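This part shows chain A:
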Amino acid sequence: MATVKLAAVSKRFDGATLAVDDLDLDVADGEFMVLLGPSGCGKSTVLRLIAGLERPDDGEISIGDRVVNDVDAKERDIAMVFQSYALYPHMSIRRNIGFPLKPRGIARPDRDKEAERVAAQLGLTDVLDRKPGQLSGGQRQRVALARAMVRRPSVFLMDEPLSNLDAKLRIETRADLVGLHEQLDATVVYVTHDQVEALTMADRIAVLDTGRLQQLGTSEEIYDRPANLFVAGFVGTPPMNLWSATVVDDAAVEVAGVRIADASFRGVWSGGSAVVAGIRPEAIELAGDGVPGTVGWVEDLGHEHLIGATTPAGDVACLRWTERGKPPRIGDEVYMRPDPAQLHWFDPATSERIPWP
Partner candidate 1 sequence: MNIHRSSLVGRFLVTGLVAMVFAAACTGEQTPSGVDAPTPGAVDEGRSASEALCPTAALAGADGPVEIEFWHAMSATTGEVLDELVADYNDGQTAVQVTAVFQGGYRDNFNKYISTLRSGGTLPSMIQLNETSMQQMVDSQSIIAVEHCVVAADYDLSDHPARLLEQYRIGGELVTMPFQLANPVLFYDGNDFVAAGLDPDDPPSDLGVLESVSRALVDTGTVPTALVLDVDAWPFEQWVNTAGVALVDNDNGRTARAQNPGLDSEAVGDVLEWLDGMHDAGLLQITGRGGDQAALAKFVAVGLGTATMTIASSASLGEIYKQLERAPDVDLRVGPFPGLAAGATAVGGGSLYLLNETDDAERAAVWDFMTWLDEPVQQVRWSMGTGYIPTRSSASDDAGLQALWVERPGFRVAFDQLSRPGDLPGGGGPVIGDHLGFRDAIEDGLEALYAGDDPAEVQAEMQSNADEAIDDYNRRIGE
Partner candidate 2 sequence: MAADAKRIELAAGSKLVARYLLLALVAAIVLFPVYAAVMVAQKSLTELGSLDVLVPDRIDLGSVPTALGEARMGRYLVNSAVVSVAIVIGQVVTSVLAGYALAFLDFTGRRALLAAVAASLIIPFEVTVVVNFETVQQLGGVDTYWALVLPFVAFPLGIFLMRQAFLGIPRDLLDAAVVDGYGHLGILRSVALPLVRSTVAALSLFSFLLAWNQYLWPLLVTNRDDRRTVQIGLKQLTGAVGPDLGVIMTATLLATIPILVLLVVFERQLIRGLTAGSVKG
């Protein structure tokens, strides 16, 4: 097992787009690190840099104690699971799984034995003689995993390995992967755009956008203390409501003329400053007074309703309505009262979180 360390790594494609921008990242030995971000954020590039499929333009990549910038992929002691699984269509499952052992000079019978061992571990024994085209999506995903496991690498790299599975299988496999991680005690760098995967599986999450690291932390840290507007808006379903608010004096914040919090920004913000108030949907309740809004949509999720409303300032408000009885209807005027204890504040100029209280 090994640590992975990126120090001031940058990668540019075609000399133009900066896919990875001055990235620092430490993955601890045995850690399950998730790289989370929207498509095009550079997370896959980071993975390919670690794998050795791409070379960085700047900075240093280390695996364990070794700087691997000039080390070939095959010497890095890593394994990779691809989004498409990348199974070799012309080989049997047995040969697919044993394939990485061949360049290491392991003879065919031993390769087959190893492949069978790993296949048994993942419940693939019955399909060993089939070709990838004859397997279901879930089976293929496990073959890809088996092929990564067979060489006992110190680092597993996984590029959206669940995105081609249907919803139910994805949830099951999520749990399987976590279990496997614990069992193998391996370092995993896992790329996904799916925040639920990230929140449920990661030891730590690195949120990336436009090639830059936005926030690095545990699921709780990312969810409870988003470092900036991007993380606040990206993590959480439905996303955090972001309202424009005004500091009316040193001690209070108003949204649409309604005081929503008493705050102490003394010395930081003066009266009249604009801030962004972040409120998760579950931290808003409907009441007889509060911030006014017009209901734009109502979604019945069974156990609750999601209600969308528009504030007079034009901001969108999304809230969960879990009470029994009839929910508001489209067009209704409602009054929303955020929980002052669960408010987040951001500087609209820098997008950064304002430490508060």
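The working rule: a residue touches a chain if its C-beta (ideal position, glycine included) is under 8 Å from a C-beta of that chain, and two chains touch if they have at least 3 such contacts; residues count from 1.
How these were chosen: all candidates are chains of the complex that A comes from, given by their letters.
All figures in this text were calculated on a predicted structure; none of them were measured in a lab.
By the touch criterion defined above, chain A in this complex contacts candidate 2 out of 1 or 2.
Those residues of chain A that touch candidate 2 in the complex are listed here as 48, 51-53, 73-74, 78-80, 82-90, 99-100, 102-104, 132-133, 140, 147, 151, 157.
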